[in-house]
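Excluded from the complex is one protein chain; the other protein chains are retained at their positions.
Labels run A, B and C following the written order; every chain starts at residue 1.
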Amino acid sequence: MQPVADTIPMPHLEKTIVAEGHLIDSGLMRQIFDVIISDGGRFEMLKFDIGRTNDEYTKAALRVTCDDPVVMNTILLKLSSLGCQIDIDRKVILKPAPSDGVVPPDFYSTTNYATEVRLDGHWVSVEQIRMDGVIVVDQAGRTAPVVKKLRSVLKGDQIVCGLTGVRVLPDFVERDRVDFGFMSGEVSTERKVRLAVDRVADIIRDKDKRVVCVSGPVAVHTGGSTDLAKLIEHGYIHALLAGNALAVHDIEANLYGTSLGIDLSTGSPVEMGHRNHLRAINEVRRAGSIRELVAEGTLTSGVMHAVIEFDIPFCLAGSLRDDGPLPETVVDMNEAQDIYAQMLNGADVVLMLSTMLHSIAVGNMLPARVLTVCVDINPAVVTKLKDRGSHQTIGIVTDVGLFLHLLANQLLRA
Amino acid sequence: MQPVADTIPMPHLEKTIVAEGHLIDSGLMRQIFDVIISDGGRFEMLKFDIGRTNDEYTKAALRVTCDDPVVMNTILLKLSSLGCQIDIDRKVILKPAPSDGVVPPDFYSTTNYATEVRLDGHWVSVEQIRMDGVIVVDQAGRTAPVVKKLRSVLKGDQIVCGLTGVRVLPDFVERDRVDFGFMSGEVSTERKVRLAVDRVADIIRDKDKRVVCVSGPVAVHTGGSTDLAKLIEHGYIHALLAGNALAVHDIEANLYGTSLGIDLSTGSPVEMGHRNHLRAINEVRRAGSIRELVAEGTLTSGVMHAVIEFDIPFCLAGSLRDDGPLPETVVDMNEAQDIYAQMLNGADVVLMLSTMLHSIAVGNMLPARVLTVCVDINPAVVTKLKDRGSHQTIGIVTDVGLFLHLLANQLLRA
Amino acid sequence: MQPVADTIPMPHLEKTIVAEGHLIDSGLMRQIFDVIISDGGRFEMLKFDIGRTNDEYTKAALRVTCDDPVVMNTILLKLSSLGCQIDIDRKVILKPAPSDGVVPPDFYSTTNYATEVRLDGHWVSVEQIRMDGVIVVDQAGRTAPVVKKLRSVLKGDQIVCGLTGVRVLPDFVERDRVDFGFMSGEVSTERKVRLAVDRVADIIRDKDKRVVCVSGPVAVHTGGSTDLAKLIEHGYIHALLAGNALAVHDIEANLYGTSLGIDLSTGSPVEMGHRNHLRAINEVRRAGSIRELVAEGTLTSGVMHAVIEFDIPFCLAGSLRDDGPLPETVVDMNEAQDIYAQMLNGADVVLMLSTMLHSIAVGNMLPARVLTVCVDINPAVVTKLKDRGSHQTIGIVTDVGLFLHLLANQLLRA
Partner (left out) sequence: MQPVADTIPMPHLEKTIVAEGHLIDSGLMRQIFDVIISDGGRFEMLKFDIGRTNDEYTKAALRVTCDDPVVMNTILLKLSSLGCQIDIDRKVILKPAPSDGVVPPDFYSTTNYATEVRLDGHWVSVEQIRMDGVIVVDQAGRTAPVVKKLRSVLKGDQIVCGLTGVRVLPDFVERDRVDFGFMSGEVSTERKVRLAVDRVADIIRDKDKRVVCVSGPVAVHTGGSTDLAKLIEHGYIHALLAGNALAVHDIEANLYGTSLGIDLSTGSPVEMGHRNHLRAINEVRRAGSIRELVAEGTLTSGVMHAVIEFDIPFCLAGSLRDDGPLPETVVDMNEAQDIYAQMLNGADVVLMLSTMLHSIAVGNMLPARVLTVCVDINPAVVTKLKDRGSHQTIGIVTDVGLFLHLLANQLLRA
C-alpha cells in the first residue's frame, strides 16, 4: 500500500541521525524508537543531551542499522518525517498534477505541524500549513512551497510525492508543569471550571494575541450572547466565525426577547414563539441585510450588532439545516471554507463555543501551534476536538452561557 | 407581540365548536381545554362520543363563552388552528409579499401537520407541507395552496397571514397499545434492541412503502456499509441522502480497506492510513465522478456502488468540514435542501442513521405523518430528533453497525 | 398475570363515577378515558365543570357502562386507583403476611402519590408514602395505615391486596403558566442556567421549607464545597445526605487543598496527590471520627465542618467502591436506607447534586409532592431522575460547582 520505498534511489545499511527538540515531553523520542524497532531496524544511542531549561532543546544522535536496504530506506524516510536530520541530501520528489484538482497517486498528505521540504540542498518552510492538504512547490523558486487543498490544485502544479525530502517539526508540549497538567489532562466533568475561565482570561487579557471566536447558537439559547457581545465590544475578539443559526437566534433574541421561542428572561416557552426566528429572518430580508438592519436602527444590541458596529470581520457559513438563510450567510461550502481559512490566518487563540461542526471544520484549517479553547457541555465533543491533532487545546466541559458570563466578568470588571 | 386579534372583523361571545379525531390519545382534548381556560374563556361540554375502534374518531361538541370579544376571537382562532370546526365562514387573510424572499410581518408560519385553508367557503388542503414555511395561495384557484420556504417567495405572492381561516389536522397517535408503547416511549439505553430491529424489518419487508435512508459516515466506521449496500441491492431503500463524508469513507473502505485510516478487518490503525480518505477523493476526481469510477470498474462494492448500480437516486450534501469534496457533492446549501426535499417527496419511512445534522435537516422537511426510525448510540441525539415535531418516530439507541447487521439478517435470510 | 378481577365480589354493569382535581392539566382526564376505552367499556359525560382559578378543581361526572361484569369491575378498580370516587362501599382487602418480610402474592404495590384505603366506610389516608412498598393496616384502628418496605413486614401484618378499596390522589401539575413551562419542560442543555438558579433561590430563600441536600463528591471536585458550606452555615440546608466519598474529598480538600489529588487552586494534579484522600481517611480514623477531628481543631472548614458546627443532621451512606470508609459512614445498606428515609421525613425540597445513585435511592423514598431540584452535567441523568415518578422536578443541566457558586451568590449577597 505504501508506494514509498521504490522512490528511494540508493541503499544505506547504517546511518547516523540527529534529532532535536523537546524530545521527551513530546513523546517524539518514543516514536523514533518505535519506528526503528517496529520496522525491523536496530539502533545505538550515540549522544543524548537534555535541555536544561524550557527553552533549550534536547539533542540526540543515534546510529541506525538494518540488514535490508529497502526497509532501511523506509525507516529513514519515516524518521525524516518525524523531524530527524539525516545527513543525506536527497531532494523532495515532485510530480506534476495531471489535471485540475487531481494529484499523482503517491502525493504527500500534510499534517497540521510545521513542515519543511528539501530544495536545492536546503530545508525550506512550507506555508499555509493545515491538515489533509498537498504541498505545491514553485520550481522556479519565486514563491515558497505552500499547502493547497486538493480542489485548489491546478494542472501542472508540482506536487510533493512520497516521504523523501519532507520533514515535520513537531509541536512540542511545553515543560511548564502547571500549564501542562491543566491543558493536556483528560477531559473531565469533575473539575473546577472557574480555574479554567481564569486561565483563558489571562491568555487573552492583554489583547496582544489574535483571538478568533467560533460559536454555535447555544451561546444565545443559554443566555451568553450579551456577554459575548461585551467581549466583542471591548476588543477581545478579532473575528467571529459561526453558522446562520447563531445570527438568526441572536437577532431573534434582540428583536423579540426569545431564542428558539423560549423567553430569555423567564426561561418559559412563549406562545407561537417558534415563529419568532422566522420573523427575525424576514426582518433581515426586508432590510436587505443584517448590516442594513443595524444601519436603520432596528437591531441595536447583541452579537451581530457588536461585530457590525465595531467592524469585526465575521463569516456566517450555511448548513443543510438552516432556515432562511440570512443574506450574509455563505451558502457555498467551498467559498465558506475559503473565507473561514482566511479569517483564521494569523490566529493565536481560537475559542470554540458549543459547535462541533464548525469547530471540527476550523480545527482542520489550523496549524497545530494555535491554542484552541473548546467549551461544550458534552464531554464527548470536547474529547473529540482534543483528539484531532493539536496538543494545544484547553477543553472545558461546562455550560457555554455560564462560561461567557464568568469570562466577561473576569475581563471587564474594573 | 401577537398581531392576531386585530385581524378579526367581528365579535362573538358564545360559539359552538366541534372537534373530531383521536382526541384523547392525541392529547388534543387537553389542548382544547387548555386554550379556552388559559385565555380566559369558559366552556360547556355538549356532546362527547368516543370512537369504538381504532378507526373511529371521537367527536366532541363544546359551547365556548367569553365576556371579551377580542379574547373570544383569539380563542376561536387558536381552536381553529387545533383543528376544531367553527361554524363561521371566515376566509383566510391574504397579503402580497412585498418583495422576493420577504413576507408581510404577520405571516402564518407552518407546522409539519396536515393543514387546510378556508377559500370560497371550503376548506382546501395545503400541499408540500413542512415546518417553518409560509402558505402561498393562488387566488385564481388554478393551483392548490402550497408551502414555500421564505427564500422561494416571489414578490406579489399571496401569503396567508394571521390565524384566521387556517386549520391544522393533527397527526393522531394510534390507539394500538403494543405499537404505542413501543414507539412513543421514552428514549432509553435499557431496551432490547433486537425487538426494535424486528419491528423495523416488519415495516419495510413488503417493499410497499417508499423508504428513504439518511446516513452519516459512522455507518461505514462501524462496519455497517456492507449491510447497507445489501439492503440497497435488494430493493429496500429507495433514495439515499447523505453527506460528502459517507461517500468518501465508503469509497475509502472499498478501495483501501480502511475507514478514517482504521483497518475495517482488524480494527487497528493502518500506518499512514489517515491519507487514505484523500487518496479516495483523488481517485474519484481522477475518474471524473463516482459514477465514472464505477463505470471504469475501479469501485466494485459498497454503498455508493450499490446506489449507482441499482440506479437508486442519491444526494450528497456538502458541509463546512468536508475534505474534497467529491464531484457529486452539492456544495450549495440551498440547492442541496431543494434536492433533499424533492427526494423526500412521497416518503413513507425515513431511516436516520447516526447523523444529527442531516436528520434534523430532513426532519424539518417532512410532514408529521411520515414514520421516522432514528438510530444513534447517543441517547441525546435520539431524544432531540423525537422531540422535533412528529410522534411517528421509533428511536433506537444502539451502534449503527450492529443495527444494520441485524436488519439485513432479518430481511435477507432465506 | 393480574390476579385482580377475581377478588371482586359482585358485578356492576353501569356505574356513575365522579372525579375531581386539576383533571386537564394533570392529564388525569385522559387517563380516565384511556382506562375505560382500552379495557372495553363505554362512557357518557354527565357533567364537566372547569375550575375558574388555579385553586379551584375541575369536577367531572361520567356514566360508565360495560357488558362484561368482570371487566367492569376491573375498570372500576383502576378508576378508583386513579382517584375517582365510586359510590360503592367496598372495603379494602386485607390478608396476613405469611412470615416476616413476605407478603401475599396479590399484594398492592404503592406509588409515590398520596393514597387512601377504604376502611369501615371511610377513606383513610396512608402514612409514610413511598414507591414500591406495601400497605399495612392496623385492623384494630389504633394506628393509621402505613407503607412498609417488604423487609419490614412482620408475620401476621394485615397487607392490602388487589386494587379494591385503594385510591390514589394524583399530584396535580399546577396551572400557573410560567412555572409549568419552566419546571416540566424537556431537559435541555440549551437553556439559560441563571434563570433556574434564581428560581431555586426564590424557593428556598425564606427558610420556611425543609430543604434536604443530597450530594455527590463532584460538588467538591468542581470547587463547589465552599459554597455548599456557606449555604449550610446560613441555614438554607436542613439535612445532608451523601456517600462516604463526599466527606472524604471534602476533608481532603480542607486538609490538603486537593480533591482526588487535583489541586483545587490551580486545577493541576499534585505529585503523589492520589495519596491525599487516604491521608484524609487516616486522619479521621486517628481522631476517631469526623466530629472529633472538628472538635480537636484539625478540620476547620468545608461541608463536613459546617454540618457538624451548625448541628445539621447528616448521613454518609457506604458503597461498594468506598475507600476507608470513614467512621461515620453507615456500611449496612438497610440501616442507611432507614436513616435516609427518616431524614427525608417532612422534606419540602430536595436538592440532588450530581449523584445518580443517591438521587435515585432518595427518589424512591419521597412522596411525589416533594419538590426536587436535580443538577447534573449529564442530561441523561437529569432525564432519568425526572422520569421517575414526580412531576415536581426542576432539572438543571450544568456544572454543579458553578450552580452552587451562583446559588450562594444569589442567597448570600447583602
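Just so we're on the same page, contacts are C-beta pairs under 8 Å (C-beta built on N, C-alpha and C of every residue); 3 or more make two chains touch, one makes a residue touch a chain.
Bear in mind the structure is a predicted one, so any value in this text is a computation, not a measurement.
Asks: Out of B:82, B:102 or B:218, which is the one that touches the chain we can't see?
Replies: B:218
Asks: Among C:226, C:364, C:383 or C:398, which one is in touch with the chain left out?
Replies: Touches the omitted chain: C:364.
Asks: Touching the absent chain in the whole complex: find that residue among C:223, C:267 or C:324.
Replies: For the chain that is not drawn, the touching residue is C:324.
Asks: May I ask which residue of C:236, C:340 or C:403 touches the chain that does not appear here?
Replies: Touches the omitted chain: C:340.
Asks: Which residues does chain B use to touch the chain missing from this display?
Replies: Chain B touches the chain not shown through residues 177-178, 181-182, 185, 189-196, 199, 218, 221-223, 260, 262, 264-269, 377-378, 397-399, 401-402, 405-406.
Asks: In the full complex, which residues of chain C touch the absent chain?
Replies: Output for chain C: 1-2, 4, 98-99, 101-103, 105, 107, 109, 132, 149-151, 243, 256, 270-272, 274-275, 278-279, 281-283, 285-286, 317-325, 331-334, 336-337, 340, 357-358, 360-361, 364, 378, 380.
Asks: List the chain A residues touching the unshown chain?
Replies: Touch set of chain A with respect to the missing chain: 24-25, 27, 29-30, 33-34, 37-38, 42-45, 48, 50, 52, 175, 177, 186, 379-380, 383, 387.
FYI, only the chains that are shown with their structure count from here on.
Asks: Quick check on chain A against chain B: do more than half of the interface residue numbers occur in both copies, making it same, or fewer, making it different?
Replies: At the contact between chain A and chain B, which are copies of one sequence, the residues are largely the same (over half shared).
Asks: Taking each chain's centre as the mean of its CA atoms, how far is chain A from chain B in angstrom?
Replies: Measuring from centre to centre gives 34 Å for this pair.
Asks: When the centre of a chain is set as the mean of its C-alpha atoms, what distance in Å lies between chain A and chain C?
Replies: Chain A and chain C have C-alpha centres separated by 47 Å.
Asks: Quick check: what residues of chain A touch more than one other chain, meaning two or more?
Replies: 378, in rising order.
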